[in-house]
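Have a look at the structure below before the remarks.
Only a single protein chain was left out; the remaining protein chains are all shown in position.
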Amino acid sequence: MIAEKRETRIESPLIFEKSVPGRRGIKPPKAPDLDLAALLGSQNLRAQPPKLPEVDELTLVRHYTGLSRRQMGVDTHFYPLGSCTMKYNPKVHEVAVGLFADLHPYQAPETAQGALQLMYELQQDLCEITGMDATTLQPAAGAQGELTGILIIRAYHASRGEAEQRRVVLVPDSAHGSNPATASMAGYTVKEIPSGPDGEVDLEALKAELGPQVAAIMLTNPNTLGLFERRILEIAEAAHAVGAQLYYDGANLNAVMGMARPGDMGFDVVHLNLHKTFTVPHGGGGPGSGPVGVKEHLAPFLPAPQVVKRGEAYRLDYDLPHSIGQVKSFYGNFGALVRAYVYIKMLGAEGIKRSAALAVLSANYLKELLKVEGFRIPYDRTCMHEFVAQPPEGVRTLDVAKGLLEMGYHPPTVYFPLIVKEALMVEPTETESKETLEAFARAMGEVIRKDKEWLEGAPYTTPVRRLDEVQANRRPKLRWSPGE
Amino acid sequence: MIAEKRETRIESPLIFEKSVPGRRGIKPPKAPDLDLAALLGSQNLRAQPPKLPEVDELTLVRHYTGLSRRQMGVDTHFYPLGSCTMKYNPKVHEVAVGLFADLHPYQAPETAQGALQLMYELQQDLCEITGMDATTLQPAAGAQGELTGILIIRAYHASRGEAEQRRVVLVPDSAHGSNPATASMAGYTVKEIPSGPDGEVDLEALKAELGPQVAAIMLTNPNTLGLFERRILEIAEAAHAVGAQLYYDGANLNAVMGMARPGDMGFDVVHLNLHKTFTVPHGGGGPGSGPVGVKEHLAPFLPAPQVVKRGEAYRLDYDLPHSIGQVKSFYGNFGALVRAYVYIKMLGAEGIKRSAALAVLSANYLKELLKVEGFRIPYDRTCMHEFVAQPPEGVRTLDVAKGLLEMGYHPPTVYFPLIVKEALMVEPTETESKETLEAFARAMGEVIRKDKEWLEGAPYTTPVRRLDEVQANRRPKLRWSPGE
Amino acid sequence: MDYTPHTEADLKQMLERVGAKDLKDLFRDLPQAILDPPLDLEPAKTEAELMRHLRDLAAKNQSAQAGFLGGGIRSHHIPAVVPALAARAEFLSAYTPYQPEASQGLLQAIFEYQTMISELTGLPVANASMYDGSTALAEGVLLALRESGRMRVAILKGVHPEYRRVVKTYLDAIGAELVTIASPADPLPPETGAVVGQNPDFLGSVHNFTALAQAAHAAGALFVAVVDPISLALLQAPGEYGADIAVGEGQPLGNAMAFGGPHFGFMAVRADLVRQLPGRLVSETTDLDGKRGYILTLQAREQYIRRSKAKSNITTNAQLTALMGAVYLAGLGPEGLKEVATRSVAMAHALAEKLSRIPGVELATPKPFFNEFAVRLPKDVLEVRAALARRGIAAATPVPAEYGPNLALLACTEQHTEADLDSLAEALREVLE
Partner (left out) sequence: MDYTPHTEADLKQMLERVGAKDLKDLFRDLPQAILDPPLDLEPAKTEAELMRHLRDLAAKNQSAQAGFLGGGIRSHHIPAVVPALAARAEFLSAYTPYQPEASQGLLQAIFEYQTMISELTGLPVANASMYDGSTALAEGVLLALRESGRMRVAILKGVHPEYRRVVKTYLDAIGAELVTIASPADPLPPETGAVVGQNPDFLGSVHNFTALAQAAHAAGALFVAVVDPISLALLQAPGEYGADIAVGEGQPLGNAMAFGGPHFGFMAVRADLVRQLPGRLVSETTDLDGKRGYILTLQAREQYIRRSKAKSNITTNAQLTALMGAVYLAGLGPEGLKEVATRSVAMAHALAEKLSRIPGVELATPKPFFNEFAVRLPKDVLEVRAALARRGIAAATPVPAEYGPNLALLACTEQHTEADLDSLAEALREVLE
């Protein structure tokens, strides 16, 4: 009854549609009258000003505040997006970042000792946590960390005269897409290794592909099914036996941080996603940070600069003759580094270990609850920080996701990893309470018990309902145009 | 159709209902083991710890973030609440306040020269804007400013031996409730002066009440109908002729700030609401700030301390032998003062005048639009920053307000001033665009054209619908209790 | 730079529509003689210019963060989550929740706040907030006089001197009398309507007010307790020792010191005093669909209904800062608050110990004391405060002479470390040499 009475859901006009010619928002200090044509060359000036929105400050505020209210985040909803570690991002991190906002990358290092010390200590701490010998903080995200790591491996092989010989990178079929994409960007041929019935890399298949042509194996451990690769030491041995390097995709480090170190597992290179494991806010898709740690033998190839300590002073060392070069301007996403630093200092060794263990406990607990609700668990054993579930036969994962939206939950990752049909990849993280997991499990159960019509129509009360993806792909409309 | 499908609107549990025994949120630095009973006296210790919520930090964040999403504000909605000046509060003010957060009121004044300079300059600027000779920044809000002002007037009369003689304060019947309440708190008898047919104070009635028994007249100008008291100079003359003081309630200064100064109108005392005219955020109902400006002859009675400048140094002057005393601890709501200071420095004289004029223009424009939509304007002449409207015969103001909520607008002030039946007091402010006013007028028009059933049931999609006020008054439930 | 959105075209159309020839014409009702006066203000600044000016101004201040200044305002750690949540734009930019359907967020937060204050004070009803501790006390005293029908107040000297000054102003206003009594054991003056004590008192001493409250009641007066909210994690709640009204300053609960404000005051009372309460009150109720909701209630106490008969003139109160207090309390929980209090106590006692070893320095607060104490210094306190400040330490709040000569207050919080105490002790030793 109420429904008929309510006004239609409010449309959200574009900022361009709120624009009024001549309206002003923020005003900069007055510019003197200049003969720009004379100063800059009339042939260099643009003919038409860019058609940016013309809005006042209040309209600006209402617009973006309004948009934020059409958005779910960890701070508003449980957000068990598998492979993404959507844990709580402590508010104190944002305050910390503010203390270091006004530093220019080219200012005299004597005037940035606090920032350099922070980076230096973070390099050390990340080595300690990963079991590696040296770290670069430069990569801007996980995928760039991957590229950096693979290029380091390539440089290493080249330094041993094996650049031509080693042309293949092995990647399990459960791997995240960025792994094969990275290997391609580094000029390698990618070979996919099938997963065995236990969800782990098929060791025999792997061994069959191993040989002097292999540059690296890229593994995620726990893998994207949330399962620990139990034969990891054996894999490492096999890889090293043929001269291949073992690469650790750290997207899932949250499961084992502090509890087991990639370095100790036999990995030669590891990248971290500071925006996952180390609570840099995900920001709607970045900016993140993807530091790379390496074992001793790979250290000479790290990107320049490195932060070093000489006596009591910290400085940037560019003198790395074997470096793969630079992967990003300046020193990486410093603001993200501050947050990771703060996180590590707050938790200490015990807090880090405990957080990992509770991430694992939460996932296992939720897995048990979902089983009772009727979900299938294709690989049902002790999982790590996440697990993959499937809805009961006849229910589509997409519908489960959309139904969850209606129930006030952000859905898990769907249809990934590709090797599980109708996959729901659930990562609750260690910062969610037992009651939240229980309520979520109940909602999941309710959703799959809804009738087909309801499910296929869901969600109903979100700012928009299901969107036409096909139309967007066929006739993408990628910008607003004046006169619309 | 959609409505039946959607899940019931989500209930919002209390933070206490999210509490779990033993759960921890923010942890302070570890306290050493202490024998508290020995140290503090066992008879002084409490028997039971307070039952505060026990929640983790993420639950805390989700709780209050969730509450904020069940709340309208100027940043989310047009909010034309008459008498409240809900204009845009610039974001830069919040940054400014942060620069002065860590100062203790009792720190050495030599170490707070920046803060004192700011206060000193603000005192000067407020004098300039109001046409007064001295200002106190101490009062915490408008109502406390009123009390301060009236006590200053009382002290003044007392200094002339007229304390006993002057026992009456005159207040128009259109006045805000805090005016008579203030006069009572200052021990005065309140006499209400009726408004004339033009909505202004009935000058003859006023004159009839004037005499040696009158301590003060409290006026709001423009008054709460949004009308300028055109005979103000005459009123001032009449007041002063019988030795009464003229008090200016500055809640409506926004209409005339910079364009006309209460001091020039003949007022002896003025309070300002920095949270209205000078963009201190209203904060859901404070904290505000209510500085009081006075003419020369009243300056000796201001509260202590005053900020003074001696040479190049600023200091707090407590040596005010005729002061009415202190009305609030320390020096007032300093954080609010920072915002007002910033606002004045940003706008300068021209910006202040222009803002007032545009507040007036907006109100008049909206008034014209609402007339066309069918609203009645009981006093239809050029209004100032606000005006009072009435819905057409047969439509209740309450229903209009609730209908507006459903349309996505915060309603105007309703049923005030008391002298207009079914009053809707509309104050759009100068920071709202022409299009916003137009859209609002259309919505107002739509609402009054809705059928009765819709109107009386509105709102429908707000977090709650109409609430039972009678129940709350009869059996108030003022706190949560354990075991519920 | 102003914040008006109007373009030239807007102006023209709007002026035309309202029948004014220009902006000044809108002020045609005003006496033209006083219209549009010249204003001697600094030229307008842009935000960029302003921020540089403010940074310069701020550079003339010295932070008192983690200092030892006491006297009602203290440098506790403010958890980052507190301002982050309170600063949500919807909270910041709303006003008094007269329209409950639009304001459930704030109303629920206030209802929760009322519950927390009630829990802390051990009294069943708390209002939505007052301006600060001093005015909360003044209003509490007025309430007691309304209820008792008397016009005399007895206040212990241990009550913060600024609070006493504010109470005096409010009592002068209605012609009531304020009598200061030196000790809780002193006899009460006749016809006293309210007795006021502070715990811990201004110099930091902890009291048990059970006897005083009884004495007050026996004399027909109400007992008003001024309390520090953090101390209530450990100390007896006012409700436990018979206070009828409890008030206090909320700053220590997650509010920045901010040179003295804005903070908030809290007030809690016996159940039967509820209709005497000043200020806002939020009640639970239900909506048309039977759903739970929150609403302002018992508004007949307030100025906008009762006008000259209202319980107080208070209108705008201190909602946002009270919200910060609530977030702080909920964030710490009972255990966290207890730890803050305990560590503050521990540090204060350790500091007192260290300082009293300095020649010429004497502990002046009678034991037991809580997180704050006074010392008698062998040198002018203002000079000592300034000298410590030059060494980067904010400490030594000057105590008014009525408490004795050359006294300085020192407050500790959970922020302090042993090293901080040592630095202060060392600096003080130097300064006194």
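Per-chain numbering from 1; labels A, B and C assigned in written order.
Just so it is clear, a residue touches a chain if its C-beta (ideal position, glycine included) is under 8 Å from a C-beta of that chain, and two chains touch if they have at least 3 such contacts.
Here the structure is a predicted model, which is why all the values come from computation and not from measurement.
Visitor: Which shown chains does the hidden chain touch?
Guide: So, taking every chain into account, the missing one touches A, B, C.
Visitor: Specify the residue from the set A:157, A:295, A:402 or A:450 that touches the hidden chain.
Guide: That would be A:402, which touches the missing chain.
Visitor: Which listed residue, A:90, A:250, A:291 or A:391, touches the chain dropped from view?
Guide: Candidates A:90, A:250, A:291 or A:391; residue touching the omitted chain: A:90.
Visitor: Quick one: which of A:345, A:376 or A:396 touches the chain that's been left out?
Guide: Counting the whole complex, the residue in contact with the absent chain is A:345.
Visitor: Looking at the full complex, which residue from A:250, A:291 or A:332 touches the chain that isn't shown here?
Guide: Selected residue, touching the omitted chain: A:332.
Visitor: For the chain that got dropped from the picture, name the residues of subunit C it touches.
Guide: Residues 47-49, 51-52, 55, 65-66, 77, 79-80, 84, 88-89, 414-415, 417 of subunit C touch the chain that is not shown.
Visitor: Footprint of the hidden chain on subunit B, which residues?
Guide: Residues of subunit B in contact with the hidden chain: 2, 20-24, 26-30, 55-59, 61, 65, 90-95.
By our rule, only the chains that are shown with their structure count from here on.
Visitor: Any idea how many Å lie between the Cα centroids of subunit B and subunit C?
Guide: Measuring from centre to centre gives 19 Å for this pair.
Visitor: Quick check: how many Å separate the C-alpha centres of subunit A and subunit B?
Guide: Result: the chain centres lie 46 Å from each other.
Visitor: How many Å are there between the centre of subunit A and the centre of subunit C, using C-alpha atoms for each centre?
Guide: Distance between chain centres: 44 Å.
Visitor: Where in subunit A do residues touch two or more other chains at once?
Guide: Subunit A, residues with two or more chain partners: 2, 20, 23, 56-59, 61, 65, 90-91.
Visitor: Where in subunit C do residues touch two or more of the other chains?
Guide: 1, 3-5, 10, 46-47, 79, 81, 84-85, 89, 289
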